[in-house]
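Every protein chain except one is present and positioned as in the full complex.
Let's turn to chain A:
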Amino acid sequence: MGSLFRSEEVCLAQLFLQSASAYSCISELGERGLLEFRDLNPKVSPFQRRFVGEVRRCEEMEKTFTFLQQELRAAGRVPEPCPESPRAPVAREALRVQEQSEQLAQELREVTQSRASLRGRLRDLRQYLHVLREGQRFTSLPAPLGSPPRPRALSEREPILDPSLHQHLERKINFVAGVIHPWRVTAFERLLWRACRGYLVASFVEMPEPMEDPATGESITWVIFLISYWGEQIGQKIRKISNCFHCQVYAYPESEASRTDVITRLHGQIQELSVTLEETEKYLAEVLDKVAQVLPTWRVQVQKMKAVYLVLNQCSFDVTKKCLIAEVWCPVQDLTQVQDALRQGSYQSGSSVECFVQRVPTSESPPTLIRTNKFTAGFQSIVDAYGVASYQEVNPAPYAIITFPFIFAIMFGDVGHGLLMFLFALWMVLYEDSPRLRQGTNEIWQTFFEGRYLILLMGAFSIYTGFIYNECFSKATAIFPSAWSVVTMANHSSWSSAYLATHPLLTLDPNVTGVFRGPYPFGIDPIWSLATNHLNFLNSFKMKMSVVLGIVHMGFGVILGVFNHVHFQQRHRLVLEFLPEMIFLLALFGYLVFLIFYKWIKFSAADSLVAPSILIHFIDMFLFTSNAENLPLYPGQVPVQMVLVVLALASVPVLLLGTPLYQWCRQRGLTVGAVPVQPLTVGEQEPLLEGQEAGNSVNTTTEDVESGGHSPDAKHSDFAEIFMHQAIHTIEYCLGCVSNTASYLRLWALSLAHAQLSEVLWTMVMRNGFVGLSYVGGVVLVPVFAAFAVLTVAILLVMEGLSAFLHALRLHWVEFQNKFYVGAGYKLCPFAFAPDTWE
């Protein structure tokens, strides 16, 4: 249950899997998602691994599935994700899936092909029909030489195309009829005219209905042309030209009767073909239905199978024992579950010998596993973004659940804005199970959605700090009556009307009895929002508050380091590091906090003229000087301060040299002494030394884990490294204390910026809406409020919110965590079947 406090214990284990039941065991483990497998064959190329054939087979099946999916998509169907997740298939099932999928793919290919050819044929027949019909209009006109409807004939004045007339001339009229693309009509005409001038009559007419172009698939209104000519050579020329223009030429029967004959025959053929096409389409729809039904399941199954085989490829094969050995990182808590899974797997595959798991000692640093739920996951992720915790290090996330929203709220304090943020997050949290919210594709929206609990807490805390700063959309709310009384001041100073007319600013003196009736019960008095020296008062308050909070936060960080020292059995660091660090921090900055509180309590408005300045006292403390005009806060202040400074300065060399000297003495005790003291295992020196010793995996010979046999030379260079490291740590800590304390002043800066922006928005935008004094003002107020709302959301909520978020994050990552956190670990990525991503 204390898993959020520090990461769980993770051990290295070996799985001994029988060849027969290896597949089902791994599949079972994958369903549970407990272990991270290590690659035992890192030097083997993917083509030489054991199960490369199976992986290749899976990939081929996936290719077939992609083809099927494309066909589905071309037909306009959307494949649905698989409702329940099927298990990885055994060899028999996989074979069946492969056969069926290939069969379906083959069927689909055939059906689409036949459909395409049927369609082509139908189109041809239809075009022929249209050609004949339109052509009939030209050729069956009576004697008058009137131009046929909508002709594009260039040759009206040429010999007519009426066959009856031409019979008089005893020349045979021949026809060429066909269909041409509309863009090529003019060029075609021109060429015909130039080539066969005078000996042909060409007429063009558009087809009544558009048809599909076989090449591009788009719908085009084709143009039917009918060319009547006489002479064989002209005919050949015309045919050649129409060939060049890719026209579809049809045989045009001459006599009326044969034409009608052909037309009726065409009708019949079209009818039959349509029926056949309908049947084909129906069959295609059936096949597609079948595919849509089984494809999602197959996909998931084959994905799982491939994942299992990839994991099996990482195991090593032990020839003597005829089994596969897998090396895994396993949480100690889950070892029984793993054994259970192995038992299930063996049972399912029907083998008699059971697979088992065995824990193996190691000196490598295991991965970090911290189990979170949906609430803590957000906070853990912002800690992990900086660095994953080292193995078994104290985890800053549980404290970040409270401190992060609180520090954000200090920079964002406004009741109205906090309430808006809270409601937005509440909506996301209440509807978090709705699929519409979960499947958002927008990345920015996903980021906000993942952090909904963060935003919820941030909004709630902002409402609280908003009440403390007494700001609601930059207006103060008087929940309790104000403690300042203007009436008393007016009566005391007897302000006359003339005085009021000439003095725009009036001072309320708290030293006059009755003007200031005591502190406001909760938060800042609302009268300050009417005061012109509002910022003077607020700045002092916020700066001191920031410093106090910063020192408390940093002190807490140092205290958390204690847990690390105790856990890793480094009690010497408690005395040699923690103690000097705390003394340094408290003697200097803890004293500052004390001064702040002392001055708030001890000094009041009565002695405000002679109140000492803390800043000057603090500076004098370091410089060992004194200022005559600055009265001491309490008697004996100067010697107390001197002692504190000396104490702080004395703790620096202890911090600098303590731990290295202790290590050195101990090493010397080791090498000189006759009986070697049991050395601490290397794992405990982990925070200091980054390097890792050789692991105790299967491929290496079993050697001593506790490697104490270092040569003195190696120890020397190690000592230099330790000393360097400690020097850096000391300098970083001491200088960091000063700079980080100042860094916390950003709490004041950002809250000031937020308050000012909010006020500007109010005065510049909203107040103008109240100007209109007639009832028209009410209508004007509507767009003004809309503008105010949009700007509030865009600038104050989004921009300021992101800014405050960033600064709060920085304060946590740098100022808080560098007091105790190392963050050099890596996460445990268990082998689990990822949910299917349907592209």
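Note that in this section a contact is a pair of C-beta atoms (placed from the backbone, for glycine too) under 8 Å apart; a residue touches a chain by one contact, two chains touch by 3 or more; residues count from 1.
Note that in this section contacts and distances are computed from a predicted model.
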The complex's invisible chain, by UniProt name, from "RNK Ribonuclease", "Snurportin-1", "Small ribosomal subunit protein mS33" or "Complex I intermediate-associated protein 30, mitochondrial": "RNK Ribonuclease"
Contact with the hidden chain (one of A:781, A:795 or A:822): A:781
Options A:789, A:806 or A:829, residue touching the unrepresented chain: A:789
Chain not shown, touching residues in chain A: 420, 473, 487, 769-770, 772-773, 775, 777-779, 781-782, 785-786, 789
